[in-house]
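For this depiction, one protein chain was excluded, whereas all remaining protein chains were kept in their positions.
A, B, C, D and E label the chains in the order they appear, each numbered from 1.
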Amino acid sequence: MYFHDKRLQYPVQVTTPDPLFARQLQQAIGGIEGEIRVCLQYFFQAWGARAKDHKFRDMLLHTATEEIGHIEMLATAVALNLQNAPLTLQETAAQANPVVNAVMGGERPRHMVEGMLHQHLLSSGLAAMPVNSDGIPFDCSHIYASGNLAADMYANVTAEATGRTLAVRLYNAAHDPGMKDMLSFLIARDTMHQQQWLAAIEEMGGPAVLPIPDSFDQSLEKQEFSYVYMGTEASGMSPPEGRFNTGPSIDGKGTFSTMQSIPMGAEPMLGPARDGSGAQRKQMDDPSAP
Amino acid sequence: MYFHDKRLQYPVQVTTPDPLFARQLQQAIGGIEGEIRVCLQYFFQAWGARAKDHKFRDMLLHTATEEIGHIEMLATAVALNLQNAPLTLQETAAQANPVVNAVMGGERPRHMVEGMLHQHLLSSGLAAMPVNSDGIPFDCSHIYASGNLAADMYANVTAEATGRTLAVRLYNAAHDPGMKDMLSFLIARDTMHQQQWLAAIEEMGGPAVLPIPDSFDQSLEKQEFSYVYMGTEASGMSPPEGRFNTGPSIDGKGTFSTMQSIPMGAEPMLGPARDGSGAQRKQMDDPSAP
Amino acid sequence: MYFHDKRLQYPVQVTTPDPLFARQLQQAIGGIEGEIRVCLQYFFQAWGARAKDHKFRDMLLHTATEEIGHIEMLATAVALNLQNAPLTLQETAAQANPVVNAVMGGERPRHMVEGMLHQHLLSSGLAAMPVNSDGIPFDCSHIYASGNLAADMYANVTAEATGRTLAVRLYNAAHDPGMKDMLSFLIARDTMHQQQWLAAIEEMGGPAVLPIPDSFDQSLEKQEFSYVYMGTEASGMSPPEGRFNTGPSIDGKGTFSTMQSIPMGAEPMLGPARDGSGAQRKQMDDPSAP
Amino acid sequence: MYFHDKRLQYPVQVTTPDPLFARQLQQAIGGIEGEIRVCLQYFFQAWGARAKDHKFRDMLLHTATEEIGHIEMLATAVALNLQNAPLTLQETAAQANPVVNAVMGGERPRHMVEGMLHQHLLSSGLAAMPVNSDGIPFDCSHIYASGNLAADMYANVTAEATGRTLAVRLYNAAHDPGMKDMLSFLIARDTMHQQQWLAAIEEMGGPAVLPIPDSFDQSLEKQEFSYVYMGTEASGMSPPEGRFNTGPSIDGKGTFSTMQSIPMGAEPMLGPARDGSGAQRKQMDDPSAP
Amino acid sequence: MYFHDKRLQYPVQVTTPDPLFARQLQQAIGGIEGEIRVCLQYFFQAWGARAKDHKFRDMLLHTATEEIGHIEMLATAVALNLQNAPLTLQETAAQANPVVNAVMGGERPRHMVEGMLHQHLLSSGLAAMPVNSDGIPFDCSHIYASGNLAADMYANVTAEATGRTLAVRLYNAAHDPGMKDMLSFLIARDTMHQQQWLAAIEEMGGPAVLPIPDSFDQSLEKQEFSYVYMGTEASGMSPPEGRFNTGPSIDGKGTFSTMQSIPMGAEPMLGPARDGSGAQRKQMDDPSAP
Partner (left out) sequence: MYFHDKRLQYPVQVTTPDPLFARQLQQAIGGIEGEIRVCLQYFFQAWGARAKDHKFRDMLLHTATEEIGHIEMLATAVALNLQNAPLTLQETAAQANPVVNAVMGGERPRHMVEGMLHQHLLSSGLAAMPVNSDGIPFDCSHIYASGNLAADMYANVTAEATGRTLAVRLYNAAHDPGMKDMLSFLIARDTMHQQQWLAAIEEMGGPAVLPIPDSFDQSLEKQEFSYVYMGTEASGMSPPEGRFNTGPSIDGKGTFSTMQSIPMGAEPMLGPARDGSGAQRKQMDDPSAP
């Protein structure tokens, strides 16, 4: 179960509110690289973790709980950046408040509305929403929790790698010192979380976790295709050479090679449609039937 | 640009069609772990790959092109498994065709309809659809192509790890020898593809790709939090010990440590709602105003 | 604006309620081939119809309004079919009510729950929902209203062709005489609506509406590719011959021919990633920079 | 920021695991009436609450934090119910494990798979997912946080009213005493939460919060239509009489009355399509132009 | 069944077309607070209303039918506002038509395109779509019809409270007198509809409808938690005091109190993963097995 403290994990301050930056921050809340995703992903992985020892469950719970606080920081940052957003379409620059002018350089507030996420103005009353920077709501199909802890750790590395890439892009786009400071903290946490999930893979055995899942008897797979890079260039030209098709495989269980793809199967034959299946008569066995 | 051959990459045969297995195979077509996802993911990563050398673009194109053929194999398998599915709800076992009986063991076809993906019967005319095993259409927000090739390679490892986990589960559930054979091929290809993307990370420099993106100057992040595992247990009890909070970090640039989370920020203060923002009067500065 | 009459457009009666058939009927309500789709599609086409004469707007409004009544009929049919659905998982056949037994042939009600749309039981209290037979909510991206009336008429033919195909499949699956009767009416209306939209195309000029949109000056398109069927078989083998690559084109403005696809463009060159774009250093111009 | 305790808020025990009930419980996790929804809804309302006093923000944070623990309880219950689910399609009853038999009464495990959420077996490795009982992922467009606290309180009453209705249906469907006990706790919490949000409306002023938002000057609305029930029966027959069209209005600011709807506007005239807008030539001003 | 009249329920006039306002109006059509939602919500509640007396069904049908006319008014308003939207990206202000200039104040039409919903230009041919102001299509999971009429009435109050809040925001943003007039009518209708659903709750018994559903025997819920506000502050500090935790409960069946949340359950124990479930070997009972 869970507890809260009213204070934020790290300070969030905005000197020059900017509704366009509020929009960009939404990607870090409700984007697929965002914090709702990692928060729920780590929770669902923890709550469904099956294993004799509970270390992974425990490790996941700590970090999942930390991530709620990150959503909270970003939601606060969005609300602060929307504080002075224009509410009408026809205000002139002269009528606009000074803070709007600071960001807009004297242009008409209408321009600022053009760049806003319209739901910020119309649906949330100038507050954060669980959507991305183009207004798409987060959808929980992005919570990856496969029941295989090694696959999940790689999903987590991915989430933190795209998450830190996003945080870096936001840092580069930002102009407010408070926002840069907040992002420098979140970037550091993403650094750690990348490390943490890779360390977990190491703790599980490193390359020995491969191929994932390691509980399937490899003698049952068609092993002649298990370490072969297949080229599909129509001209038959060889694919580029690289670590991915030369030398021992990463799991140490094979040797990489290359082959040109060729059809090993036949042309598929589905045969005629059945009576009563709603097809056209011509698709059926006896096209002349009523 | 692209070319095709009418034949399949690998043989697809079904001896005992089973509409319930057709439904399960859908997960490998339109599930988030499925083949539409990897196919389009590798294509979009290739088409957007920015770099001086084109090796990664080329490598991705070969594998993306191979994956179209995997969707094709699975779509064929679904259609073959649906060949004799019951079309009505009230047929008796006696009326049902022999192949249905082979799978059902003499029970009423109605049971088989109960287990089917209903869209197979009603929407596709007994053929594959780009949906998962519960009928949810694939949605392209799952095409991860971040513009950062290292992040993308981890996304690809994840896709192939969850993909092989799914293929193994389907292999275990399957009862038809043709289906087991087809899956043993797809499992082998997933083995290779896991290896391939990990090899690509090695080719990019291995741990040197970390933290992702490696183009952000780490002196700008709050480095005192970059290698710290944060505990959130309310009792203050220490988190479990593991590779993820002891020893050198995986990127070799820090040393893991542990600390208990504490609020470093203040309670957020958003202040009153603005006039004209659609809030309740009581949320505003002057609640007595009209 | 709109009016209603409490009575249904056509009688809806259910003698033997069947929750599995209730589930199948959902496809005709909230499926992409269903009635919510055509209803809203015709309304949005009407409300946005731009033209000097209002005939098409008027024609669309009549049919859109009729379709509300079809959703109503189907929603009523779903509710009637759910009337006696089992509410628990462990009732025995003996405890179950007689109507359940009539459909189930003495088996345990648990089987019937297994086949139900679970949201019928848990979310709607045994009534219709705006979802398809696998529970996916209808989403208005399927309302096709392009601003081009000819394109819209073809979209409508498609909707009624897939709609009638679905209605026929439901008719074939149904066992209740009341349901067969209701569907025989809806099938007839789909027959008419297919005719109606094709007649509208004829009224607009038949083949002269082509290519759609007809307001684009064809001399601006690369006309050497306007009536050519392109083959993509890797072996270079010719594509099948048919009406689609022989003889005069359907619009009478060209002659069909066939050619093998070849690359006319170059390999795309995106060049290195920019500094500050969140890519890996190796994707950039100067990989050695910090 | 947030903290956790490894223990559950309330005991969760399952004596007879039942994968069909696991599926039904999913509605309470990822359904629109479920716990992810209320949890994130209360958080986003709290994080965006604008007002001079912070009481509502604080009140929301406590309950939002409690709700994380409810998702956790339900996720645990789902995993426990899936513990012994069949993994294959062809196991016979004799091969099946005893617990499966306890629920299935000796029937083939295939039947149990037919009733399962297929993603439980194929995607999550027999654990909970953030989806509803038909497998649809939760999508954050259902997080209602309007920036108007009175509107939000009614949204919360709605969420807890549909949530308790769902919990009651699950209680009625359940057969395991541990599950009934867990649900009796969640039902009690839903009782409280309904009360709590209604009490919050009372604290804001009760009927004085109406009409929502109360910060819009009612003299600007067309007040002759503000308390009139409009009938749309084509026959002109009067609508039913009730509290909703007789007596003083609930907000005390008007008197209910009834009128038959009539068109007060004209037929809309959009005029011809513009050149270059992609319409058909016939929709344009000069249909004979090229 | 249903009928129409070509004329609008209320006049819709636009003097200065503004494509940015067209975009904002979309929220009132396809947003979750919009008119498609209430229209279909009231219809599905009516069509599924189970009760001995039909008053609620009848009441709902009248208002649902009225709402179709509201979508029609708004769709007309969007089309009129898009009448002169720029079709190209490079037109200069001098080339632009005078009406565009009236809104833009002499700036380049490109700016206007930047603020537009792009689908208005590219997909609908300058007409309304069933999407919100950021282009997200309406999705019918927002049609709340729970089978419990009291819960549904609260859902309707919520819909009209958020709907009126939105209409007020649009009124404040609007600059065209015709648009302000139309919105003043819609705001009045939202006032009435809020009243109407609250009156329906009063007619059902007022507080006696609580807790919803009132058909569940409250002695079966854990009543010691039914009227308790639970605090989750980690420091143990008491939650704020308010009507929601002091005095008699709103339903008159209990007395509010406050307690600090504590774990009453144990740490969940899922145990090892099963063989054949696709987990890692280390998650299983016998990690050394092949």
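Methods note: a residue touches a chain if its C-beta (ideal position, glycine included) is under 8 Å from a C-beta of that chain, and two chains touch if they have at least 3 such contacts.
Please read these numbers as outputs of a predicted model, since none were measured by experiment.
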| item | value |
| --- | --- |
| Candidates E:Leu149, E:Val228 or E:Met284 - the one touching the absent chain | E:Leu149 |
| Selected from B:Ala127, B:Ala208 or B:Met259 as touching the chain missing from the view | B:Ala127 |
| Options B:Phe43, B:Tyr154 or B:Tyr171, residue touching the unrepresented chain | B:Phe43 |
| Interface with the undisplayed chain - residues on chain A | 18, 20-21, 23-24, 27, 31-33, 105, 111, 114-115, 132-136, 165-166, 169-170, 172-175, 232-235, 261, 263, 265, 267-268, 270-273, 275-285, 290 |
| Chain E residues touching the omitted chain (full complex) | 1-6, 47-52, 54, 87-90, 108, 110-111, 113-115, 117-119, 121-123, 125, 134-137, 146-150, 204-205, 209, 212-217 |
| Interface residues of chain C (partner: the chain not displayed) | 3, 5-12, 32-33, 55, 58-59, 61-63, 65-66, 69, 73, 76, 79-80, 83, 87-88, 125-127, 136, 139, 141-142, 144, 146-148, 150-151, 154-155, 157-158, 161-162, 164-165, 168, 171, 184-185, 187-192, 194-200, 202-203, 210-213, 215-216, 218, 220-234, 239-240, 242-245, 249-251, 254, 256, 261, 263-268, 270-271, 273-274, 276-279 |
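We adopt the following convention: only the chains that are shown with their structure count from here on.
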| item | value |
| --- | --- |
| Which of A-C and A-D has more C-beta contact pairs | A-D |
| Centre-to-centre distance between chain E and chain C (centres being mean Cα positions), rounded to whole Å | 25 |
| Distance from chain E to chain A - Cα centre to Cα centre, in angstrom | 27 |
| Chain B residues counted as touching two or more neighbouring chains | 3, 5-6, 32-33, 54, 87-88, 111, 114-115, 125, 134-136, 146-148, 150, 165-166, 168-169, 172, 212-213, 215-216, 232-234, 261, 263, 265, 267-268, 270-271, 273, 276-279 |
| Graph class of chain-chain contacts, one of line, ring, star, complete, other | complete |
